[in-house]
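With one protein chain removed, the remaining protein chains of the complex are shown where they sit.
Up next is chain A:
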Amino acid sequence: MGAQLRVYKRRIQAVTATKKITKAMEMIAASRIVKAQRKVAASQPYATELTRAVTAVATGSDANHPLTTEVETPTRAAVLLITSDRGLAGGYSSNAIKAAERLRERLASEGKEVDTYIVGRKGVAYYGFRERKVVDSWTGFTDNPAYSDAKRIAAPLIEAIQNETAEGGVDELHIVFTEFVSMMTQNAVDARMLPLSLDDVAEESTRKGEILPLFEFEPSAEDVLDALLPRYVESRIYNALLQAAASEHAARRRAMKSATDNAGDLIKSLSRLANAARQAEITQEISEIVGGASALADATAGSDK
């Protein structure tokens, strides 16, 4: 076998191995999307009921709770950025990071300081490499988050918003995550969690045509709100984590599918080249034999004379 042909053969082998791996990753991701979607759906009833309850308290009482009233001049905002732990998911993490950068710029232009909280190794690495300050970060569960993870993340955020701004607290709470629209579409979005913009929430419930009844609060509206809002934040974070996980798997599936396709194309063109190289080798061998034979024939014809 010629040197050229051997090189092609070796490359085809390497690409085939890569293709097998990406194909396996694609299938694993595809099966996990379904699981992740199911988790998103399972968490929906709790989130809906909780939002309804929060709306009911916030609109049904004149409670002036620090978590629902907007500060006149907000000076600090916390941003929670949700990225993935692992790569090989196309532009998934970098899109989320870019969305966070845009939000950060917007908040900065409004004269707010930004405290960053990060979920996922990719985001931590990005901020670490640029030596940016990160208040807190969590890693190790982005592909399959549990409610306890959301609770762990929410705790310092709730504490920060309850503190006075002068003592290191924040006035606003934003979250950046990748929304799962469909298998093919996932968007990096940012949303303000707190203070609650009641207009949005109220609008949503009136759109659905339900009139909120006048609730009796047990023990009191303030106490209910006090207990409700941390749960609300946790549930929002949990929902965001689940959607982000589903998006991560979908993004990985797509990235791995195109990697598999590319590997297939590469194998095809490499085997064409290998065939051409083999053919060239054969042609050369034939012409060498023919050349050698005719030289021999010429030589014997000469000696006969």
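Methods note: contacts are C-beta pairs under 8 Å (C-beta built on N, C-alpha and C of every residue); 3 or more make two chains touch, one makes a residue touch a chain; residues count from 1.
We adopt the following convention: contacts and distances are computed from a predicted model.
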item	value
Which of "ABC transporter permease", "Cell division protein FtsW, lipid II flippase", "ATP synthase epsilon chain" or "Na(+)/H(+) antiporter subunit D MhnD" matches, in UniProt, the chain that is not displayed	"ATP synthase epsilon chain"
Hidden-chain contact residue, picked from the options A:Ala29, A:Ala56 or A:Leu81	A:Ala56
Contact residue for the chain not shown (choose from A:Tyr126, A:Phe141 or A:Tyr238)	A:Tyr238
Residue among A:Glu131, A:Glu164, A:Glu216 or A:Asp298 that touches the chain left out of view	A:Glu216
For chain A, the residues touching the chain missing from this view	39, 42-43, 45-46, 49-50, 52-53, 56-57, 146-147, 151, 212-219, 223-224, 227-228, 231, 234-235, 238
